[in-house]
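Every protein chain but one is kept in place in this view of the complex.
Chain lettering (A, B and C) follows the sequence in which the chains are written, and residue indices restart at 1 in each chain.
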Amino acid sequence: MMVKVGIINVTGYVGMELARLLHQHPQVELASITGRSAVGQRLGEVLPHLADIDLAIEPELGEVTLVFSALPHKTSVEAVAAALERGIKVIDTSADFRLKDAKEYQRWYDFTHPAPQLLSEAVYGLAELNRHQIASSRLVANPGCYPTGAILALAPALKEGLIEPDIIVDAKSGVSGAGRTLSLGTHFAEANENVSAYALEGHRHLPEITQELSGLNPALPLAVTFVPHLVPMSRGILTTCYAKLKEGWDGKGELEKGRGDFEKGMRELYREFYRGEPFIRVVDAPPQTKQTLGTNLCLIYPTIDPRTQRLIIVSCIDNLVKGGAGQALQSMNLMLGLPEVTALEGSAVYP
Amino acid sequence: MMVKVGIINVTGYVGMELARLLHQHPQVELASITGRSAVGQRLGEVLPHLADIDLAIEPELGEVTLVFSALPHKTSVEAVAAALERGIKVIDTSADFRLKDAKEYQRWYDFTHPAPQLLSEAVYGLAELNRHQIASSRLVANPGCYPTGAILALAPALKEGLIEPDIIVDAKSGVSGAGRTLSLGTHFAEANENVSAYALEGHRHLPEITQELSGLNPALPLAVTFVPHLVPMSRGILTTCYAKLKEGWDGKGELEKGRGDFEKGMRELYREFYRGEPFIRVVDAPPQTKQTLGTNLCLIYPTIDPRTQRLIIVSCIDNLVKGGAGQALQSMNLMLGLPEVTALEGSAVYP
Amino acid sequence: MMVKVGIINVTGYVGMELARLLHQHPQVELASITGRSAVGQRLGEVLPHLADIDLAIEPELGEVTLVFSALPHKTSVEAVAAALERGIKVIDTSADFRLKDAKEYQRWYDFTHPAPQLLSEAVYGLAELNRHQIASSRLVANPGCYPTGAILALAPALKEGLIEPDIIVDAKSGVSGAGRTLSLGTHFAEANENVSAYALEGHRHLPEITQELSGLNPALPLAVTFVPHLVPMSRGILTTCYAKLKEGWDGKGELEKGRGDFEKGMRELYREFYRGEPFIRVVDAPPQTKQTLGTNLCLIYPTIDPRTQRLIIVSCIDNLVKGGAGQALQSMNLMLGLPEVTALEGSAVYP
Partner (left out) sequence: MMVKVGIINVTGYVGMELARLLHQHPQVELASITGRSAVGQRLGEVLPHLADIDLAIEPELGEVTLVFSALPHKTSVEAVAAALERGIKVIDTSADFRLKDAKEYQRWYDFTHPAPQLLSEAVYGLAELNRHQIASSRLVANPGCYPTGAILALAPALKEGLIEPDIIVDAKSGVSGAGRTLSLGTHFAEANENVSAYALEGHRHLPEITQELSGLNPALPLAVTFVPHLVPMSRGILTTCYAKLKEGWDGKGELEKGRGDFEKGMRELYREFYRGEPFIRVVDAPPQTKQTLGTNLCLIYPTIDPRTQRLIIVSCIDNLVKGGAGQALQSMNLMLGLPEVTALEGSAVYP
């Protein structure tokens, strides 16, 4: 029998991508969708590319076993609490349950969290680090797109204690990461043929990155600088991370043998860390975002600048799949006891 | 048991897209791939986005039941003949078997066709028009990308005799349509932020369009003008077709009632023509290429310019799927007696 | 002494492009700018790329000899009338004075024109056709971007009576043509990697095209079909025009000699028509929009489809320069008795 699931706010980019992925899931039925606009319309009228999903946008969530909330932060928390009340498992794709410390919501998101008791219960939905907790949870906070790329890139090096705590994360994102809400910065003629850095005063994904990375190596007092950039493409995030190798750590002597040997050693270490992970690929050449388009993959390339003893790690994801809907569906599979990769296989749409 | 298939020249855009689609086919095994370069390398080394297809590029085609030739025209014909000799069914994605008249190869492709006897045997692989012939064929000529968009847009109106034979086909294609061979016109900085018309002296897809459209209504002496344009995107073709409505034909009186009624009537007629077709959608609003990205769909929107009694038909496809690898796989399903839609379902990767 | 000019509504794309061009004009001083928003701010705060223009956005137009109104249609008419009252010459870049027949405003723009008496006085600002009237006018209606590309492409053939009156204009525009007002269709992730046809029910530039083309050959009962398309680039319009050659007209016998000779004859005829025009280039190879980027040029390529006796004319412009601000400045030069090309020279920014 098919498990019934729902999507709250299907009309944003994460919501519509969830619908696309769920529609091809053989054991799950997308049974109920809601929207903040367009209530009463067929999904295909509002989103023509989803015309073969035969559902109307409802004002209220129907009977489902699990629901994805694709509402914006601050709005999502109430919908999540209401669904939990009804005994429905929830995966929240907003930021509302990602931070453990309620005070951080005041600081970074400018609101008093109305359900702080749920924060400790919520599991951060990065399967590669929290697989078992996700599987047994009733509330998963789906990671932000930037944190996904940054944490997966840095986790092995941090966990193994290879790097100094001074870390720079320079991320380049496609414009869909800014969502479907209109703004001058995402107006085509303004964003096209243009690159910009933004949120230099501090991006909301920074506390999330710091929280999760700190958890991996609590002894290390992290100092993370994170600068996001907008690049003129629809999908994809490339994250370039920089950190000094710990003095003394020379990759088991390989650094002396040359960059090539050291790199191989570093890649081996990364591969060991991610052994068996279905969606992580530690690659032998610099990856490109296009190689992940439409997939749940995270490509990771650790390398070294031998002139400065600096570790450089490049990662690539599709911000709407591994950085959004795909990762949420991965958590859903775990929560429902289904094979983790179901509906998430398939290669990148390239070129 | 899985049916074994192969791809000759996997490293071009159609070849790699075939590999992507075949890899997700539950009843078919991609068993052998060849390339004009990179022989001996693993597929994932050459095309990292296909790293989970565990095959090496071979110098010669192995044992398969059916093969796709993704070689360029003129080169393909020999590989096709050789495969047929071995008793292998063939789908040729080049132009080498699309034209029925061998003399046309001299005129349009500048070579003497070395196997003219196969031209009459080859079936033009447009399932919507030739489903049964494809199913029983051992040689299918996969349609060109432009002809696919143009023929599907015009077929109902021509077959039903609604339009005059003077037809204009103005097509706008993404740059992948020009293939993976390097050229100044497809160099990023030249093609980006640029639109151009090309092949105004006569594009090689014109005889193919004319041949197939003439077959639908042999009495009508067609005069087709076809102008292709290059637009700065990777995938997609939007085709705008123009033809005068036959005098006297007024959509069963609906034209007098107004554009809206006439349009509805015309859409009904198109829907009737394509009833049951899994990959054709006659749509109620102007379609966009992005709504087909990664899918085997053809969206068709017939409308009328009431000021000039002109029928305008807009169609959209993904040039590498319905206009290439997807359509070829659709023919393969028919030739192997498998459900036609297998491995071709799934919604567009949008945005 | 410098002539003082102003811009009403400098913050839209045409307004800001006017400011850029005027700033490099040696005989004209941009003395006053107004905006619908941002009043009181320095121009460089609102539009950083114009930071070296040392002006504040004012609530009311200051003392100037000539003003450009870059307001949207319906809003512009009042500002224009007020400026004329003050004895200021006006170039209106909106549609409010382009149509001669006031009733057309009701039909196409859905409002009753409040100053119909000015319609007959306004000169359609296409210098190539109306140079002398522009020079002596106090009110110029700057042509729409699509009409500019279409009229310049078709004028010689129509004027010389070479073509049948059934004309198709298939235009491809960059997204800036839709203006700076936010909309889902011009949201980056929606417009990127996408082509679409729009306004199939009738675009507002159609009556303008028909009015001006009819004026060139009043005896010919024109039947123009115009379909605009949106392509993923910021600037540029490529227009492809199709019309049957008049029976009997064979390019002085050259058509029989072959396409090449006929084409040369046709190009000669076009060159004769535009002899001395500083911004028209009749070119020998299909033009590309990128070759006009940032310039006031219109590139025109007339050719023939010998299979169907159809004339095909391709034109390229930068929609914000020759299709907007540049053409307006060209008219200003004429109205002020300055050399027509001042501040409009310079080659395309390519690539």
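Here is the rule we use: contacts are C-beta pairs under 8 Å (C-beta built on N, C-alpha and C of every residue); 3 or more make two chains touch, one makes a residue touch a chain.
Computed from a predicted structure; not experimentally measured.
Within the complete assembly, A:229 is the residue of A:100, A:159, A:180 or A:229 that touches the hidden chain. Note on the undisplayed chain: of the listed residues A:172, A:204 or A:281, the one touching it is A:172.
From the options B:192, B:309 or B:342, the residue with contact to the unseen chain in the full assembly is B:192. Residues 13, 174-176, 180, 182-184, 186-189, 191-193, 232-235 of chain B touch the missing chain (whole complex, contact as defined above).
Counting over the whole complex, chain C has residues 13, 16, 20, 23-24, 47-53, 176, 192-193, 234-235, 281, 283, 285, 287-288, 290-294, 299, 345-351 touching the chain that is not drawn. Summarising the interface, chain A meets the missing chain with residues 166, 168, 170, 172, 174, 189-190, 192-198, 200-202, 223-225, 227, 229, 231-236, 238, 240, 242, 244, 259, 286-290, 293, 301, 303, 305, 307-308, 310, 312, 314, 316, 351.
In the analysis below, only the chains that are shown with their structure count from here on.
Fitting chain B to chain C on CA positions gives a rotation angle of 180°, reported to the nearest 5. If you average the CA atoms of chain B and of chain C, the two centres end up 37 Å from each other. With centres defined as mean CA coordinates, chain C is found 46 Å away from chain A.
Touching two or more other chains at once are residues 174, 189, 192-193, 232-235 of chain C.
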